[in-house]
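The structure's right below; bear with me while I get my questions together.
One chain of protein is taken out of this complex; the other chains stay put.
The chains carry the letters A, B and C, assigned in the order they are written, with residues numbered from 1 in each.
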């Protein structure tokens, strides 16, 4: 079992905690958050402070830290985990450039995975859509996203899919309807068939599964700095092999 | 432009002809079929006979032959194309074992691709589903197929998907409804998200696109015997690379 | 069994013939078309001419005529069926105003149903969407249609749905992809739920079922001029009753 400490302040962090706790590959040892709540007596709490964190870690050792908090937190815990060889999975979406450099630097000593979107299904969808686009560049492509009424802008995920497929943003259709959490669909139109790759978010906090996946993969690697995409592609490379020559020549 | 001769007797052959003709990478030089029809004056016809075929080929040379006819035809044209180095794409679904061996043997001299199901979308669906299954073995999987009322058995494609995913056939649900041509859906259920991979056939003859894909890929290879799956995977290997080490160590 | 004569020149007419022949409520007695084909020996043919049609009708009497031909044909057969009390189902989409008046006039003596779109599923979809719009005017509504790549304009059906729902045409999204025959979807977004009404055409000639429905309903009515919508609504009125007072006061 991989011992995990979770640094997460909000709803996403809480959702990740539920997933990690339910996954028997992991033992969730502690959650660090801004303020300790009433109903979590079973999980030891700590107020994150640079001074007290190393001692906390020594009393509550873990193999990995998952960070769903904010762009500042890594400066508090970074050195402590680097010195102890603890693996880091970070899902912070907007690090300043200097902080990003600092995190890359951690990759010289420990395993680090950092990606702004670590939803497994969405990352898979992007991969699969990119592959089909490569295989069938002649197929028509449309990206359809549906979200709750008040979502103002085109989904960032949809834009990223468009970018990965090298299609114009005009190929994105955004519908705003009631309380739809998040629906992304990439449609490939062929003359005699249609392929649809569809992702539906059930809760906005669909990150836990992605974090668990990233961590389970990451521990197989040597120290280094990795992205979510690389972990996903490596797994696929292992699955399909790298032998490009004819199999039955 | 790749010069193509099509050997096809039925509706599938006719559909393939339409796709090949519309694809500017190919020039459809002739169609061989059992009986010459009235409305195809523009395309020279021939009755396939072992004796006359070589002479026909010399007068109407092609780079590749696509075979959508029956399990016997290859014995008529096989030697002629082997001697002339012509590439072969065969979509015959049920070769007797001896014929299959014969076709593998052709692979010593010419490029041969032979697969019973050469629908591009379905083959992609199988690949993508297999990858997601590998990445997320903990996700629940269901295979849902919907076909026209009179289709008696569980879809062979659905069974093949189940086999590739290593899930029990009980995970297949078959609905029979009106005139649905062919709907296959692989559903992956995660705690907070759902991924659906969906394929809809528009016409039963959705083979043309697959044949065109196979041929366009096959001509890049040295002589040999290939399956559809190998061509697909090789393309994906080229796309994602085979480098499994950390990218930023 | 209702004896039916079909006047239809094209692919739609042929499709209607297949549906009517397969429906045991009907006996398809003859098909009138522009030119007699080779493969239809079982069905007597005639070249429609005003002079010869009455004699034809007397030799081959029917209870109803279904017209899938063109806007002119009714002038050839109109008087003959009016005098014999034969029911008329017309699916011609664009009658000139004078011809439309003439057809309404036939309604004084015989049962006449005339509507440009007699697809049962689409008409039902419009009805159901209108009802939900009435029940839940606060729900967000989007109309999504997907058709084959070369379809130039916004689907007329989608426009008609928008009109029936009293929503702006901007609420219509039109995607053009490969060979999709015809997909219409009306999405209602509520805060905690989503309702989707979806229609997929399998063949462009999905008219036969609608014609059979119209005819089976029409023969229950007194002479008069009816639209498809009226037949549909009447059936629903019969189903749900017209009693608007409390049931358990």
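Everything below uses one rule, namely that contacts are C-beta pairs under 8 Å (C-beta built on N, C-alpha and C of every residue); 3 or more make two chains touch, one makes a residue touch a chain.
Computed from a prediction, not measured in an experiment: that's the story for all the values here.
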item: Visible chains in contact with the missing one; value: A, B, C
item: Given B:69, B:114, B:194 or B:209, the one touching the chain that is not displayed; value: B:194
item: Absent chain, residues of subunit C that touch it; value: 15, 19, 22-23, 104, 107, 119-122, 124-125, 127-128, 130-132, 134-136, 138, 188, 190-203, 205-209, 213, 221-227, 230, 232-244, 246-249
item: Residue ranges of subunit B at the interface with the undisplayed chain; value: 139-140, 142, 144, 146, 148-149, 173, 175-180, 187-194
item: Subunit A residues that touch the omitted chain in the full complex; value: 178-181, 202-203
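In this section, only the chains that are shown with their structure count from here on.
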item: Innermost chain, where centres are averages of C-alpha coordinates; value: B
item: Intercentroid distance (Cα basis), subunit C paired with subunit A, Å; value: 52
item: Distance between chain centroids, defined by C-alpha means - subunit A, subunit B (Å); value: 36
item: Residues within subunit C bordering two or more other chains; value: 178-180
